[in-house]
Structures are given as structure tokens and as C-alpha cells.
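Below is the structure I would like to discuss, written out as C-alpha cells.
All protein chains of the complex are present and in place, except for one that has been dropped.
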Amino acid sequence: MQQALLQVSDLAVRIGQGDGAVRPVDGVSFEIRPGETFALLGESGCGKSMTALSLLRLLPRPAGEIVRGSIRLDGEELLSLPESGMRDIRGGRIAMIFQEPMTSLNPVMTIGYQIAESLIEHKGLVGGAARQRVLELLDAVGIPDAARRYDEYPHQLSGGMKQRVMIAIALAGDPDLLIADEPTTALDVTIQSQVLDLIRKLQQERGMAVMLITHDLGVVSEMADRVAVMYAGQLVEVASRDVFFSAPEHPYSVKLFAAVPDSGKREDRLTVIPGSVPPLNQSFHGCRFADRCHRAWERCISEQPGWYEVNDGQQVRCHLADPAGTIPVERPVEAETGPDTAWSRDTADAEALLEVDGLQVHFPIHRGLFKRVAGYVRAVDGVSFSIPVGQTLALVGESGCGKTTVGKGLLQLLKPTAGSVQFEGQELTRLKGEALRRSRTDFQIIFQDPYSSMNPRMSVGDIIAEGMVAQRIGDSREARRQRVAQLLEQVGLRSEHARHYPHEFSGGQRQRICIARALAVDPKLIVCDEPTSALDVSVQAQILNLLQDLQQQLGLSYLFITHDLSVVSYLADRVAVMYLGRIVEEGSVSDVLDNPQHPYTRALLSAVPQIDQAAKREIIRLEGDLPSPSHPPAGCHFHPRCPIAEPGCSHSYPPVTQLSASHTVRCHLQ
Amino acid sequence: MIQPVILWTDALVFLLTAVVLAFALYARRREHLRAPWREVVRSRMAVASLVVLCVYAVTGLLDSVHFRQALEMQEGQVEVQYSGEVTSLLDLLLGPMRSQDEKTYSAPFATRLFTKETVIGPDGEKSRTWPRLKYGGVHLDDPATQKGPDIARRVARAASESMLLMLITGLLLAFLLARKWRQPLLPVLRAMLRGKTDIPWRTALGTILVFVMVIALIVNLSGAYHVLGTDKVGQDVLYQTIKSIRTGLVIGTLTTMIMLPFAVMLGMLAGYFRGWIDDVIQYLYTTLNSIPGVLLIAAAVLMMQVYVANHPEMFETMAERADVRLLFLCLILGITSWTGLCRLLRGETLKLRELDYVQAADAFGVSKFNILMRHLLPNLMHLVLIAVVIDFSGLVLAEAVLSYVGVGVDPTTMSWGNMINRARLEMAREPVVWWSLLAAFTFMFTLVLAANLFSDAVRDAFDPRLRTQR
Partner (left out) sequence: MLAYLVRRILYALPILIGVNLITFVLFFVVNTPDDMARMHLGMKRVTPEAIEKWKVERGYDRPLLYNRQAEGSGSLTDTIFFDKSVRLFAFDFGASDSGRNIGEDISQRMWPSLAIALPVFLIGLLVYISFAMLLAFFRGSYLDISGVVLCVVLMSISGLFYIIGGQYLFSKILHLVPVSGYEPGWLAWRFVLLPVAIGIFAGIGSSSRWYRTIFLEEINRDYVRTARAKGLPELRLLFRHVLKNAMVPILTGVVVVLPTLFMGNLILESFFGIPGLGAYTIEAIQNQDFAIVRAMVFLGSVLYILGLLLTDLSYTLVDPRIRLS
């Protein structure tokens, strides 16, 4: 076996003092071999970022502290190095890139200088030599026109470009190990695939090891050589990629796979992991996963599981893997069944509940001496679609394409510039004042961020009842109180939760409360604005199931706004793909996902990291970034990035092509 | 027989007290309002300064209960006549200090005047000497030998009294805590004394002990001596500094209370409605802000002086006149100081209005008024509170400077600023008359330091951004 590059054993980290002290890393051991990609997989709050930071001894000071363990780089103990010695390691031997490229670069320094700084520190390069090397690095990470970019500031770059600069900084010291902490989580899927490609390419060229921290099974599958799964401060499984994806051993790993939505699971309910990650300020006596595990028995609650080797290189922290232990017979998993279906879904030609025609939302840009309007940001530029009763339309697109603005525009939270929004035949854009206020009972919205969507100073009961009060639903306080209790139970919470305040709930529970709040006014349409993108996979499955149950029980229609195509395939009836304020392709789920016609849709689909590497499709890489909606490219907005664009594409915006009864596309090449 | 007098500032002080108490009762039952306060009182620094602030506040409240005492009935008089002098409850408590005026300067604990005078002795002989004081140490036959032991005796008595009082207080507290926690008395007492309780009761008791001692000393000594000397006109300096407490507190609290509604309302309106409302409000505060504060205050106070001087008939007593000036000063200080908070709240409202929960309320058709009141205001209150406690100490300090400039409180009002202003030339005397200045600075410093430490704790507890920083 190869000598390990990095050897971590029994690492433990404590944040804070006294009773509130949290142990986000509690006895973690692993090793990384030269040149390999080691993926650390886990949900938010499981301690994976803390593990990474402690490798470089960059824990937040003075709160964070490494309490025990050892970290050896090529046999040299990092924990006993003086701070000055550690500086040579940071950036020189181990480099790191972070999740948020937007905030991770110094906003007031040129990117060239920020890269050169590392060269000065680790390579002793100065002046022209440093500049030359920086240009080479910018070139290597795929930043075009490096000489000009050298003197630019971070705000002049897009998110993907910033992450490339981060990578260039990391590469400047020629590290042996690159720690990438969720490097693509903040990026769009097409940009994500560019960045992942880049990391893979650089790794092959330089033979450096990569420690990839992520929550995304697809990314792991595409990138990793070996995988470690982290749960509640501990590693629960380590295996090579192939073994892990073919035979995950730990129940948590198994459940993670099952919770990922995709079109294959469309007819079933998603498997959920009940509950949420336990808080890490306690001491554990049994297995940390026991209370969420479908296979837990007495031993799991009373005794901490050991670290067992099951196959070659596959290690698991689970009593099930104990060769000496006796394993109880696997209880049949209670089949997750949905509630009785009161609503039949096959209403292919149901009447349209919502009809949007030529919707435009433009934001003026003010310039000049008297702040005259000098132009418009065309956030939404002529969008038309309809949603039938009881069905779901998914609106898909990357950030900045205007999909959220569509949602707010049709709810009249933003005043549309032009176009019509007909709800049950009533024109919403012309409603004003009291009439508009009255009509709001019919359509509601669920937001992306469960933390900012509830007033922290109101109790959950008041939050849910607010809409009823405003719409004068429920005659008395008592009637409303009962309705709130009923709603809470409907979304899977308990009625006594009404007295609590939002901060006492986890992200998934908050999203349930938001759903209850929306349901309180008996809406017919709910705009779901990325309701699960801030949640972990296991929790996301719970929310998706809930949304689907509610649709079946209540006959709701959804406009489901998302960037996540896997969710689309699970939940939606119809899909509309947006690019720069316009819908470029629309059709039923099978039309669009299985038979995409627009090159953008194809690229989008192929960029999603796939768990199943066997069924790997040809990947279409898009170049460049989303252009600004204030200056959209002439002709087809997509042509500068389109892999199959022809000269004619830059002349006019393509008209709608009807491919079939349910499938339309806007592309000159159709 | 007394005739109660309610001055304008009295009424506002009591209103403010009522509001604070009402809020405390309201917050008691609401966990999210209680939680940050609980964090505040866990800090030892905060508890100690809270005790200091409470002592000052009680003094100020006692000094806010005003009345006129009845004059003695003359023969043949039917109606009761009331004194033209307005006194307060505090004046009664301070008793002799108020009336025992000497001729001029005397040092702390002196028995003789500070300046030589020509006196005619009992034998009719003129001599230049330091005459005995009328009140200070007058009970001593031979001050040179008796003063030391007399003071020591009084100090000892004060010490023993305060210890006894503290013992009772401590035991009572332990008893109450034991009942609340349903635990035996002894372990509770032990935890308390070792500083193991959640709320640092030991620190609180320690601070209280200091004040009890100070009060006992004052009670035991001030009747017989001028503990902090007398000033140029022979008035007791200790009395003046204690009376100044109310002025400091009134300026520190009423100013913010007066400006608060405007700052909060305008800031919220500007941030929420934007457009021309925002433009107008921004214009308003930029304009007010652009006038140098001291000058605006000076101009306003000067104009007020002219007005009062030309309308003497509007004020019945000197106290009322001085009080109106004090209130006016608060008002004008409020006008110059609301802009900062208004700008802060406007910025925060701009951020809040984009938050999802405000959008959600919009989507429910909740009225704009309800959105402002239920969603925006409660989420701005912590900023308001932080601003209020931070402004307090600045205002107390500002009073001194303004009085020095000559646009502060009425010269007849007792305030630290007036004391400093009157005494600032005394440092040039030979030998130096230091006690007036030192007394004023010490009392002011204690209050401001306590307020600053307390505001630090409040800010740490209420501002989540700062909390993550530690």
C-alpha cells in the first residue's frame, strides 16, 4: 500500500466553553494518499468543514480548539508545529478553497495581487517574475485574457470566475493537497461542471491529492476515488468509490441514496430519514444515528459502535458490521405510503387555473445628472405559460434567469411591466387595493430560505394565523386557533408547537411551518420558490413528500421554481426552462427531460452530476457565464454560449416551434 | 400640609418609569424578549452597573416627587399659605444638608472656613483667622483633638450598621432564592457566596454593600460635617452633587424619549415606502444634521432665553421656570440627536422589507400598517434599545459641556455641568479648591461608567451580529 500523504487520527475539535461547548469533530481518523481524490460526504452541521479547517489549524479563534488527535503530513506532525512553521504548510503544502467565492476574495485588492501574495510568501517570487507566474496561473485555471484580468477587482468577475481565481491562489504554492470545501455549492450547475472539470484536470496535471468536501452524492460519484461519510462529528463509513456506490454498508449511507429524488422514483414516495442531525453539544452513549435508523436495536442505544472493516478498504462504524455480534432479524421496513388519494392526477386536459401571457417585469436603470432612466434590466421578458388545476409546473433555470421574478410578478408582489396574468379568468394585473388584497387568498408562496421567511418575534401560531386574520378567515380567535392546530398536524408537526418561536425549529420544520402558513388561507395555487434548496437531502425528501401529499389531498396547483433538475423529475407534471428572462423550452416532464431539444436544456441536463456513472451521458460543457439581463445578446440570447450556434442565431430571437401537442421550444435549429 | 407640585419633567419621568415597568411585565411572559435580558444579567459587569444605575435612578425618582410645604399659620389667617420653594422627597431625606449653609468655601470635614477673615473674639479683640463654621463640626469643643475620634466613631457606627443591613439582605435573598428553586437554604447560600449562581448575586450584593456603606456614612456624617466641603456661597457640595443626579438622569432619558417616536416613525416610513417619502425624510435629517449640533442648541436655547425673559408671567415659581428650560433642553437635544438613529433605522428597514417574511405578509394581503407594526417595528426594537442605552451616557456628558458653554440647564438648576462651570476657576486658586470639581466629576463618572458598561452588555446580548463575533 502506498504511503499516506496525510494521516489524521482521532481528531477532535471543540467550539466554545462550558455547557454550550460543541464538538463538531469527535474522533475522526482517515488518510489521504498522494494524488487521490478523497471525498468527505455529509449533511450540513456534521462537522466536515470544521475537519477541513482544523487540518490547516484555521479554526475560528479564540472559540475553536483542537482538543486531541494528530495530523501528520508526510509523517510530520502538524499539531506540534509553531505558528510560523504552520504558515509554510498553509498554501505551500496544503491549499484550500472555500464554498463562497463571492466573499472569499478581498474586495479591495486586485486579483493579480492576491495571487501574487501567495507566490511571494511561498516561492520568493517578486516583481516581473511573480507577475509572469500569476498570468500563467490565471491561464491554467481557464481565465481568458489574463493580462487584463490581473488588474481587475473581484466584483468585476462572475461567481465561477471568482472560484477559478480562488483555485489559482491555491495552486500558486504548488501544494501537495488541495482541500476543496463545497467548491461548487454556491454555483450554478453549468458553472459547477466547469469548475469540477478544472479541478480534475489540474489534479491530473500536477498529481496533487484533493480532499473534496461536499453534500452532493452526484459530485462524489463524478470526482472521488475514495469516500468518507461523516455524521454528527464522526466518520461512519469509508470506502472506495466503486464499493461505496455499489454496496453502501452503513444504514445512513443506504438511506442517503434512497432519499435522492429522480425520475425513477416518480411514482413512489421518497424514502426519508426521519428527524434531523442531533445537536453536538451533548455526550453520546450509543450510536449517534440510532434514533433515525430503521435498523436500530437495543445495543445501538446503549453502546457506541466500533470501527469495523467489512470489505477490502471498506470500513463502517455500525453494530451491524460487528463480526462477533449477533444481528437481529431485519424488520420489514414499513412501506412509506402516502395518504389516500382524493385527487386524481391524470387530468391531462384539466382547465387552466392560471394563465400567464407575455409577462414582463423590467427594472429601470437610472443614470446621469438627473437619474434619468437609461435602460432596463429585463428580468422577465415575455413569459407565457399556464397551470391546470391540480398540476405542477416546474420553472427551471440558473440563478439570474428571472425565475423568482416570474413568481413574484404573477403574485403581484412585483408590479409587472406588461403582460397578463389570469387567475380563474380574472385579470390580476388590473386588480388594485382591496380587490387585490381579497384575491390573495387564492395564491400563496413558499420561500427558499426557511430562516428569513418567518418573523422571529412572532410565535408560530401567530405566524400561521396572520393570513387568516388578514383575509378574515375563521370567525373567532378560538376557531383560528383550532385551524392552526389542525394545519400544524397536517404538515407533520404537533399542535402545541403553535406556542413556540421560529428559532426553536430546524430548517425542515420551519419549511413545514411555512407550508402550513400558506395553506391557512386555502389557496388554490402555491408558488414554491426553491423550497428545498436550503435543506439537506434527507430533509428535502420529507418536504417533497409533504408537498406531493398535499397536492393529492387538496388538489393544489404548484408553480415549482427550482434550479435542481432531479427535483423536477420527481415532482412536476410540466417543465419550463428559462434562460435570460424567457422560456426556451416547455413541455411535459418526459418531453423535456428525456427528449430535450433546446441546446441549453441539453447542456443543463448533462451538467448535473450523476450518481449512476454507468449510465453516463455525453457531457455538454457550456462556456462562459450567464450574460447580464440589462444587455442581453442580440438575436437568440443563448447563441454566444451555444455549442451548435450558427451565424443566423445572432440575428433574431427564435420563434416558438411546436414540436408536439405538449412540447414547444424556441430555437432556430428546430 | 403639603401641596403636590408636578413639574413637566416629573410627569414625563413617571410616564417613562411606567412604560419601563409595563414593558418588563410584558416581556416577562415572552421568552424571545426575556432571553437576551437573561444573558445581560448573567454578566457580572452588567449586574454591578445595574445596581449602580438603580441607586441613581431611585435617587432621581425620589427627587422627582415635588411639593410645596405649608407655611406656618399666621394669626388670623384662614387659608393655608404654601412656601414659594418647591422641595422634593429627597430634600426631606437629606434634611440638614440642604439648609446648613456656611459663609463660603470650607474643605471636606473642615471645622473652620477655608479663607481667613477678621473676627472679633469674645474678648473684643480683632484677629485675622479662620473662623469656626456655623454647622460643620459645631458640636466639638476642641476640633483639633476631638475631630479624629469623632469621625472614627461615626465611621465605625456606619460600618456596623451597613454590615448588619447587608447580613439581613443577604439572608433574605438566599431565603427567597431557596424558596424559588425549592432547595434547602444552606446550599443556596453557599452557592451564592461562592458566585456559582446563574445570576451573579454575589457581585450584586457586593455592589449593594458599597452603596449601603456610602449611604450609612452619609447618614452618620453629613449631619455633623460637610463631608465634601462647601462651595463659594457656602452650600454643601455633597447636597449639590446628589441633587444633580436627577438633572443628569432627566437629560439622559427624556431626551431619547422625546426623540424616539420621531426617529422610529420617520426611519421606518422612509425605509418602507421609499420614493418621495424617503426623499423628504432624508432631506429633513440631512438638513438638521448639517447644522453643527452645539450651534443649533445654542441658537435654540438663546431664543428660548429671550422668550422666557419676555414672558415672565407664564411661570409661577423659579423651579417651574428652571424645569421648563430643562425640558426645552431635552427637546432641542432630541431634535439634534434623532438623525443618527433615524438613518440607522431607515437602513435596517430597507433590508428588512426585502426579507421573505415581509413579502409573505404582503402575499397574504396584510395591510401596510400591520406590516409596519407587527413585522418591522418588533425587529427594529433591539436597535432602538441599543441606541437608547448608548446615547444615555453621551447625553449626561453633553450636559456638562453645554452648561459650560452657557446653553445648558438653568443656572439655578443643580447639575454637574453647573458645578463644574462654577468651579473651574477654583483650580487656579492658591491653595486649590478641588472638592467641588472632584465631587461632580466622580458622581458623573460613576453614572457614565455604569451606563457604558451596562450598554456594552446590552449590545452584546441584543445584537446578534456582535454575538457571533465573540
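So that you can tell them apart, the chains are marked A and B in the order they are listed, and the count of residues begins at 1 in each.
Following the convention adopted for this analysis, contacts are C-beta pairs under 8 Å (C-beta built on N, C-alpha and C of every residue); 3 or more make two chains touch, one makes a residue touch a chain.
Computed from a prediction, not measured in an experiment: that's the story for all the values here.
A.B. asks: Tell me which of B:Met257, B:Val384, B:Leu397 or B:Ala439 is the one touching the absent chain.
C.D. replies: B:Leu397
A.B. asks: Among B:Thr145, B:Ser160 or B:Thr286, which one touches the chain that has been omitted from the display?
C.D. replies: Candidates B:Thr145, B:Ser160 or B:Thr286; residue touching the omitted chain: B:Thr286.
A.B. asks: Any idea which of A:Gly16, A:Gly92, A:Gly286 or A:Pro456 touches the chain not displayed?
C.D. replies: Counting the whole complex, the residue in contact with the absent chain is A:Gly92.
A.B. asks: Using the touch rule from the top, list residues of subunit A that touch the missing partner.
C.D. replies: Output for subunit A: 56, 58, 60-62, 84, 86-92, 95-96, 98, 100, 103-109, 117-118, 121-122, 153, 155, 166, 169, 172-173, 367-370.
A.B. asks: Could you list which residues of subunit B touch the chain missing from the display?
C.D. replies: That gives, for subunit B, the contact residues 283, 286-292, 294-296, 298-300, 302-303, 305-307, 309-310, 393, 397, 400-401, 404-407, 420, 424, 427-428, 432, 437, 441, 444-445, 448-449, 451-453, 456, 465-466, 468-469.
Going forward, only the chains that are shown with their structure count from here on.
A.B. asks: Between subunit A and subunit B, what distance separates the C-alpha centroids? Give it in angstrom.
C.D. replies: Each chain reduced to its C-alpha mean, subunit A and subunit B end up 54 Å apart.
A.B. asks: Contact residues on subunit A for subunit B in the complex?
C.D. replies: Result: residues 63, 408, 411, 413, 436-438, 440-441, 443-445, 447-449, 452-458, 466-467, 470-471, 501, 503, 514, 517, 521 of subunit A touch subunit B.
A.B. asks: Report the residues of subunit B in contact with subunit A in the complex, numbered from low to high.
C.D. replies: Listed in rising order, the residues of subunit B that touch subunit A are 31-32, 355-357, 359-367, 370, 374-375, 378-379, 470.
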